[in-house]
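A short worksheet on the structure shown next.
Heads up, one of the protein chains got dropped from this complex, but the rest are sitting where they should.
And then chain A:
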């Protein structure tokens, strides 16, 4: 019955699929955290994953980035399967992420946090990342855009909460990834920071970045989403335009816990 909620896809108007998830399943012992999820993340738009806690949203991210191995199904990045590829290789293919608990490089300075992300090689010689001065200039730009420039020499540990959230964003901006997976990047921000955050996301999407974001705040969901995918108990219940998903009374009753 819930399967019927899945909305038809219109191939003519849809942008190209960058990342395709096919029948993905992940079990932890007897618990199915993700169950038979199929989803297309399309290029150049913001797809929002919504659903109650424990719906499997973060697990889905961990499966995409290779931090977890799926029990079944496939994940294809630009047509190529990336299941079983190590996380650092997937990152270099162009998939970057943030973490719900941020995982900043806490004893490094704000500047170093961003700089180290640009340094691609394990050697001293950075073949792809440009000259030292270019990299420093780019870090400077990113810190300016996230308003962290005055904190450049502060250790990540010593930042205020909102600044830590923006540092997490600054770090992902320093990658040259095509796709960003953002795990509740706006949670706990005050309304003014929200606005800055939404503006930041918009400008990055204009730059050609494809974004998949986990978000609970409906105000933000409404203002940023091009598409919404609704998960509950590991399954994808619905996937479509924001109005369709948010206007569906059955989904909102699941989301707000009025399950009968």
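In this section, contacts are C-beta pairs under 8 Å (C-beta built on N, C-alpha and C of every residue); 3 or more make two chains touch, one makes a residue touch a chain; residues count from 1.
As a working rule, contacts and distances are computed from a predicted model.
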Ask   = The chain dropped from view, which UniProt name applies: "Choline dehydrogenase", "Phenylalanine--tRNA ligase beta subunit", "Putative Zn-dependent peptidase" or "Branched-chain amino acid ABC transporter permease"?
value = "Branched-chain amino acid ABC transporter permease"
Message = Among A:120, A:216 or A:235, exactly one should touch the missing chain; which is it?
response = A:120
Request  = Check the options A:50, A:63 or A:91 and report the residue that touches the missing chain.
outcome  = A:91
Remark   = Note that chain A touches the chain not displayed via residues 65, 67, 86-89, 91-92, 96-97, 99, 103-109, 112, 115-117, 119-124, 126, 153-155, 158, 171, 175
